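Here the complex is missing a single protein chain, while all its other protein chains stay put.
And now, subunit A:
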């Protein structure tokens, strides 16, 4: 009998297998940095799919973004506007995004039945309901695992401006845990200490290698190999620290993206995608608008709209959108009912997510809510459907199981299926 439910036995297996498989030969990849940017980009385009998640922390209002309901009591004060996708209207708070709508698809029929921030975030980032005793990896770790080239010296999952926990990768191991660039800073200790020169560093590394080899004769070497590989990985990361050099954005770009953290983080994300990082998460906060929902959304979306749209258009212009999946989501939507403080509360019952880029049919819309937005009336989907869709958009069979450590794990909830109508 196959265990269809999430059992911890998967976790109890060693994570050694991942480390062994990923780090070997990292040194040989050092040559990668020497390729011209165009070559590198071409190579990536032909082989590697990438993913960017925009995480609107707190729960953005679907009514003020992807599923506006102007003119009804629950609709709020904003109008709907036409977009570059024929027949698709979104909130007037997203005028720049509206011009990129032909790259984006909307899923308006989401019902995750979850109004708790933590649990909702878990569903949206793992495709599963939280179960005690078992932890699925978050999608950053999952896609890092599935999509990163095996010998890549680059971290597979980088999180910008939204935090991230090493626990996200669970049984996939630390190789796929998020590298968190908090406040737009490169990882620590990437550069040599001021007292050290490159030559000295090279010498001490080669001595270390020699001493280790001597010890490893006549001994079992499973662990020592992993240890030696981590030195190679670190050297590779140091050699590619250019991907974390965010000091060279042009004034024009800084202007286009906006001189605020989110604008800068979007620029960083663009660079990370250009340089070949598999999965990037960019955060924008805080949408938890229990009071003053409309003023807050004017402010928040006013900051979000332009850099988000610019990011999509830049990726398209550079040919990167062809192999990059974009997901704009959060933990849940907001109540159609407007509360006494002119706020909207948590609402996982009928809300929207936007997708774009590779594998996605630009301008497509799936699902429909009723007139007041309180209920999904057509094509109801949940986190599982979305996960199937993500997988298929990047060309992976979501109905297969994967075997991270010899145990079968369903990529996405087998009770659900992809949202085919938005897949290209």
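Definition applied: contacts are C-beta pairs under 8 Å (C-beta built on N, C-alpha and C of every residue); 3 or more make two chains touch, one makes a residue touch a chain; residues count from 1.
Here is the rule we use: contacts and distances are computed from a predicted model.
Novice: Going by UniProt, what is the name of the one chain that was not included in the view, given "NADH-quinone oxidoreductase subunit F", "Protein translocase subunit SecD", "Cytochrome c domain-containing protein" or "Extracellular solute-binding protein"?
Specialist: Per the UniProt record, the undisplayed chain of the complex is "Cytochrome c domain-containing protein".
Novice: For the full complex, which residue in A:190, A:254 or A:424 touches the chain that was left out?
Specialist: A:190
Novice: Among A:204, A:260, A:341 or A:420, single out the residue that touches the unshown chain.
Specialist: A:204
Novice: Looking at A:113, A:185, A:223 or A:341, which residue reaches the missing chain?
Specialist: The one listed residue touching the chain not shown is A:223.
Novice: Using the touch rule from the top, list residues of subunit A that touch the missing partner.
Specialist: Those residues of subunit A that touch the unshown chain are 1-3, 5, 7-9, 11-16, 19, 132-134, 166-167, 173-175, 179, 187-193, 195-196, 200-201, 203-205, 207-208, 211-212, 214-220, 223-224, 226-231, 233-234, 236-238.
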